[in-house]
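Let me begin by handing over the structure; questions about it come next.
Here the complex is missing a single protein chain, while all its other protein chains stay put.
Now for subunit A:
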Amino acid sequence: MASHEFTIDDLKRILREGAGADEGVDLDGDIIDTDFESLGYESLAMLETGGRIEREFGVTLDDDTLTDAKTPRALIESVNALLVPTEIG
């Protein structure tokens, strides 16, 4: 099966490493349904974040996946949908 599930903690770590964190935003707070835009991440930050998710989790994200996922919850679900277990049962 895939290495592991993509979690909110993975996302927060990748956001911090790749794009940094806005001082006005508490990434450790409940951000799961907050828009990336209001968290301070514009399109280039999302491109960098997507690139880091791809290489760490061995997935390929469509351009649409990144632009359509407006919130951490949506992005996490899209990434996990790609992390299909390779061995079943």
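Brief remarks follow.
The criterion applied here is as follows: contacts are C-beta pairs under 8 Å (C-beta built on N, C-alpha and C of every residue); 3 or more make two chains touch, one makes a residue touch a chain; residues count from 1.
The working rule: contacts and distances are computed from a predicted model.
This figure omits one chain of the complex; the name its UniProt record holds, of "Peptide/nickel transport system substrate-binding protein", "3-ketoacyl ACP synthase beta", "Hydrogenase maturation protease" or "Type I-MYXAN CRISPR-associated protein Cas5/Cmx5/DevS", is "3-ketoacyl ACP synthase beta". Residues of subunit A that touch the chain left out of view are 16-23, 40, 44-45, 47-48, 51, 54-55.
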